[in-house]
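The other protein chains are all here in position, but one chain of the complex has been omitted.
Showing chain A:
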Amino acid sequence: MEQQVDIEKLQNLASQVRRDVLRMVHAVQSGHPGGSLGCTDYFVAMYFEIMDYKVPFKPDGINEDLFFLSNGHISPVWYSTLAHAGFFDVSELSTFRKIDSRLQGHPATEEGLPGIRVASGSLGQGLSVAAGAAQAKKLNDDNHTVYVLMGDGELQEGQVWEAAMYASHHKIDNLVATIDYNGQQIDGPTKDVMDLADLKAKWESFGWTVVESNGNDMDSIVKAMKHAHSLTRKGRPVVNLMSTEMGFPIDFMVGTHKWHGVAPNDEQLEQALGQLEETLGDY
């Protein structure tokens, strides 16, 4: 019998993570709230329901599931999630993007922040790293799974498709990629900037098994990731096309690309926090 998932507990966590994200970018008036808010449910689901990982952090990642953030600009949501998952103290979130901090603007290993295994920020590189890590697991007879998140605009980078071809050719079936399918990027909607067209057909034609989900519905994302996991070890890599809204659920942030990389001012912060319950206490 599968254990009952406590969706409400996950939703409460997500509310707190979203508050952290907004307060972090507001404090330094820089960073990327839009994608971070859109992907919060995914991060909470991954770290509090889906993945089997070790705390304290071990960089070699042997005998645990691995997570890579390829769209490194949404670092605030990852940092907050890692802190709540016990990798470091939540008080450290207040150092985000400040000088001498371990919480770099984009994820980095240089300062030794627990939870991070490779730097990201320059887009398009994470799927290659994840595929390599998944192959290392196979060589090690390590029966854990490698997860990676990418932006949809990020898929415009050619390297993503080099990695996609490689992963299916080499039958890397312990790998689950997720796409933050929010339809937005810096210069506008992806369909105007550089149309991704039929993404599902693209991944299928590259030999991947495709799962679809609503990334702003905790139940949907938990089920989708469990389903994705059940499809591993069947000879094909798996990708989850996760529909999200950039800026979710803040009413004045959704429906536009404008909040990709802009911090809220004092008034906007107040307004946004008013829409998110403080469930675990602000850092």
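Simple rule for what comes next: a contact is a pair of C-beta atoms (placed from the backbone, for glycine too) under 8 Å apart; a residue touches a chain by one contact, two chains touch by 3 or more; residues count from 1.
The working rule: contacts and distances are computed from a predicted model.
A.B. asks: According to its UniProt entry, is the unseen chain "Transketolase family protein", "Peptide/nickel transport system permease protein", "Succinate dehydrogenase/fumarate reductase iron-sulfur subunit" or "phosphoenolpyruvate--glycerone phosphotransferase"?
C.D. replies: Checked against "Transketolase family protein", "Peptide/nickel transport system permease protein", "Succinate dehydrogenase/fumarate reductase iron-sulfur subunit" or "phosphoenolpyruvate--glycerone phosphotransferase": the hidden chain maps to "Transketolase family protein".
A.B. asks: Among A:40, A:120 or A:209, which residue is in contact with the omitted chain in the full complex?
C.D. replies: Selected residue, touching the omitted chain: A:120.
A.B. asks: Using the definition of touch stated at the top, determine which of A:41, A:142 or A:157 touches the missing chain.
C.D. replies: The one listed residue touching the chain not shown is A:157.
A.B. asks: Which listed residue (A:8, A:52, A:89 or A:110) would be found touching the missing chain in the intact complex?
C.D. replies: With A:8, A:52, A:89 or A:110 as choices, the missing chain is touched by A:110.
A.B. asks: Against the chain that's been left off, what residues of chain A make contact? List them.
C.D. replies: Chain A touches the missing chain through residues 28, 30-31, 72, 97-101, 103-106, 108, 110-111, 119-124, 153-154, 156-158, 185-187, 193-194.
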